[in-house]
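Written out below as structure tokens is the structure these notes cover.
Removed: one protein chain of the complex. Kept in place: all other protein chains.
We just call them A, B and C in the order they show up, numbering each chain from 1.
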Amino acid sequence: MKAAVLGATGYAGLELTRLLLRHPQLADGVLLLRRSSASNRVEDLAQLFPALTGNVDYPLEPFSFERLSEAGVRLLFLATPHDVSHELVPEAISRGLRVIDLSGAWRLKQEENRAFYGFDREDSASAGITAKAIYGMPELNRARIAGAELVANPGCYATSIILALAPLLRANLVDREHGIVSDSKSGVSGAGREPTAKTHFVSVADNLSAYGVFGHRHTGEILETLDLGREQLIFTPHLLPIPRGILSTIYLRLSEPMTAVEVEACFRGFYKGSGWVRIFPTPQLPQIQYSLHTNYCDIGFCLADDRRRLVLVSCIDNLLKGAAGQAVQNMNVMYGWNEKEGLN
Amino acid sequence: MKAAVLGATGYAGLELTRLLLRHPQLADGVLLLRRSSASNRVEDLAQLFPALTGNVDYPLEPFSFERLSEAGVRLLFLATPHDVSHELVPEAISRGLRVIDLSGAWRLKQEENRAFYGFDREDSASAGITAKAIYGMPELNRARIAGAELVANPGCYATSIILALAPLLRANLVDREHGIVSDSKSGVSGAGREPTAKTHFVSVADNLSAYGVFGHRHTGEILETLDLGREQLIFTPHLLPIPRGILSTIYLRLSEPMTAVEVEACFRGFYKGSGWVRIFPTPQLPQIQYSLHTNYCDIGFCLADDRRRLVLVSCIDNLLKGAAGQAVQNMNVMYGWNEKEGLN
Amino acid sequence: MKAAVLGATGYAGLELTRLLLRHPQLADGVLLLRRSSASNRVEDLAQLFPALTGNVDYPLEPFSFERLSEAGVRLLFLATPHDVSHELVPEAISRGLRVIDLSGAWRLKQEENRAFYGFDREDSASAGITAKAIYGMPELNRARIAGAELVANPGCYATSIILALAPLLRANLVDREHGIVSDSKSGVSGAGREPTAKTHFVSVADNLSAYGVFGHRHTGEILETLDLGREQLIFTPHLLPIPRGILSTIYLRLSEPMTAVEVEACFRGFYKGSGWVRIFPTPQLPQIQYSLHTNYCDIGFCLADDRRRLVLVSCIDNLLKGAAGQAVQNMNVMYGWNEKEGLN
Partner (left out) sequence: MKAAVLGATGYAGLELTRLLLRHPQLADGVLLLRRSSASNRVEDLAQLFPALTGNVDYPLEPFSFERLSEAGVRLLFLATPHDVSHELVPEAISRGLRVIDLSGAWRLKQEENRAFYGFDREDSASAGITAKAIYGMPELNRARIAGAELVANPGCYATSIILALAPLLRANLVDREHGIVSDSKSGVSGAGREPTAKTHFVSVADNLSAYGVFGHRHTGEILETLDLGREQLIFTPHLLPIPRGILSTIYLRLSEPMTAVEVEACFRGFYKGSGWVRIFPTPQLPQIQYSLHTNYCDIGFCLADDRRRLVLVSCIDNLLKGAAGQAVQNMNVMYGWNEKEGLN
């Protein structure tokens, strides 16, 4: 099996590269590719990330489909901007490659949700690809991912929120009309490696800020995946003064009173067989540190005395379960390997 | 005018001391007092806080009511644990002192709210004091603070939440039955100067954690002040990896659709004449950095397309508007001085 | 007295603006100026720094010498890049303005030190200005600053190092041949407000890095001011994961054995009358927190058993004593006001 990564120079791409290079099933190696632009002269990933210095080289080659064929690549990871994924995936599929795309290009089926990204109306070619794309959250979609040509790897915030909400929502235990609130907080690596006024150390340190209220791009995939109406979810992201990690605090009303034992049972039942989700017994709650540098999604909860109002807390490492780790987990599912392979 | 501070060695007490020492109306000086225990041999505050080193001394004297009389103190600030305030205030009042208490001892009128602190049932003596205590939030209680013998200085979280909610709630514009969520995040100084496993640098850095869900002690004063029922508010505090500052993200449903202009007008009208509250025009939101090292409470909001769902963001410096700054503001009101005096 | 600031949008310029606006001697106000470029359309400083939101406006006007005359400005602060200062100062001086320049343009008298900045060889016009420029460290140059037309405000690292070394060096108590090491560490605001890969939160947090070894631009002004040869000082700056503050740890050998009492006496004698330097009694050492948000330079020391090897620790807030605070202190000296005015 040979895989390739386009976009290894971003935070998620780097993390993905590290995981793939030591994945026991990828003994034939991993091709690292960069877009062949004159302005991008990095020849080895260790030039950008001196932490990689060592016995192993990380040569970056210019991307071309010919190079992929020649090298015998069968699985292509895209850790690229949305427009690049949008451009490359149709040809990749037509050439028989399987693709795991970490961008938002193919996550959304519904036109109105694609509007969160400002995507143009789809032409018929890309509509065909959209139809094939499987949302890559193994805990919800394991069987379909196994046979997928194109896996749309979920967004980081979306992962933390969907995994916390799916068990109760799918069991129809949530009062959807009341509405759900997800107050989510993320480390700065979620904003990407591009230096901006917002990611400057002095802007972030000793600070906390909310942003994208009612308009964050991950909203669409949460609504679609959980089958929620637009007015049934408020999702507010915040920028934390830490490098990585997401914590979502989620507020909902149960449709019928439940006990804490029943709530916990619902979660444990839903995630039986899903080794990358850990359920915490109430009142213990997960913290960002617990899942950092792991592929776990940690979920805990507190139930009010009225047995209706429920607070969920969900934590992930945004670069692992929220990006590169989940991509590797998807690969494991696609090829029938153990879901934990290469992720411990 | 002569004032005294008992408890100058805590974070809020230190901040209070700094403010009082340069307050233009306290030309006669400020007496710094410590509880007279053998274990507490600090003679000058600069021994504990070398940042104070300089031309001025900060002598700490053992506390006694005799010393207060002798020195001509008329106003006593208590930055002490609840039980110390509970013990000292009755005698202070009976001796004719005015008191501003930064602890939670006298903030709550209702028995069930006092349970959040685990306070015993009140005896008749303390019930009399409780009846006299005025909740020290000048923006809501200016007139009663002016004449108060005892001001119960609000809690930090409570300040950020109450100031954000009061304008809409008091105008009856909020759907109380729907319920309100306050997802609040605080810097570590809010947890006090006592070293614990939870305040260890390694526990807090690169982390975020929720705690005290459905049971935080500030819940009571929020409910009482805003006249909310117990099931009408969910308040979830979180510990941020920063030294100071609070941001509360508050979710509510308006009882009738409103425009953003109307919402902003409601806030501006309510806080007309309140120089320590700043209203941000939507969609600009306050961040923790903006009010740090100031006595401001900053409030911003985002209204959903349905004109019903409203997200408020409220920020304060927990040691200033959330503690020492508000105490000084209360003193200014009590003595008829400009509310900004000594706080710029 | 009327002053103006060009460059209020940088970190030092913002801090300077805040100090000047509440300086009691500048009752006639402070003019805020921006370079009149089409790309710079900020009309009020609060647009860039929402923390300034409030009762006061901070209008930014396009810079021109005509505007300065018209407004009656007599003192011009430049918080600009070196080349802008280089261009504007000759005309400013010829128009009779006094100037305090926070850039490195006029700090260096010697050609070889100007090379640290890559400055061109001086023409005769600028050589005349260079000859007039007074290095703006009041503790060393008080009298000459008082009469200066042009004050070259010192660099932040240089301030922390020069103030620590001057007392012993000027008393000829240091073995210069042995060489001096200054291992200095700075918060990120010292690197400016421009977002770069190096100032990205993820690059700085949880990290420490050395840079500019043997080549940092502040080296020249340290050598000139202390009359040290190029091989007598090693200065290594490091980037700390904090927003502001500098700590320099300085290693030297005394030319003759001294006692700790003598060392302390040397410092206290030298800084008698200098209210912005605090000497700590050994073995107590200053920390960055102590001088943060103040104009103090804090100095402490440890002497080895051999009474020859001495370690000095010196701390400042890089934006205050290391930039804007020292600039205000220089203004106070230039106009004969109390050196602490406007800085408490």
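FYI, contacts are C-beta pairs under 8 Å (C-beta built on N, C-alpha and C of every residue); 3 or more make two chains touch, one makes a residue touch a chain.
If you're wondering where the values come from, they're calculated on a predicted model, not measured in any experiment.
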Just list which of the chains on display the missing one touches.
A, B, C
Sole contact to the chain not displayed, among C:Val56, C:Ala143, C:Ala171 or C:Val213
C:Val213
From the list C:Ala105, C:Ile134 or C:Leu292, which touches the chain that is not on show?
C:Leu292
Residue touching the undisplayed chain, where the options are C:His82, C:Arg114 or C:Lys185:
C:Lys185
The one of C:Val56, C:Ala197 or C:Ala304 in touch with the missing chain is C:Ala304
What residue numbers in chain A mark contact with the hidden partner chain?
22, 50-51, 53-55, 206, 275, 278, 280, 284, 286-287, 289-294, 296, 298, 344
Spell out the interface residues on chain B facing the chain that's missing from view.
11, 188-189, 193, 195-197, 199-206, 241-244
Chain C residues touching the omitted chain (full complex):
178-179, 181, 183, 185, 203, 205-211, 213-214, 231, 234, 236, 238, 240-245, 247, 249, 251, 253, 283, 285, 287-289, 292, 302, 304-306, 309, 311, 313
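Going forward, only the chains that are shown with their structure count from here on.
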Angle of the rotation mapping chain A onto its copy chain C, from a C-alpha fit, rounded to a multiple of 5 degrees, please.
180
Report the inter-chain centroid distance for chain B and chain C in whole angstrom, where each centroid is the mean of the CA atoms.
37
Can you work out the whole-Å distance between the CA centroids of chain A and chain C?
46
For chain A and chain B, what's the span in angstrom between their mean Cα positions?
40
Chain A: which residues touch two or more other chains?
203, 205-206, 241-244
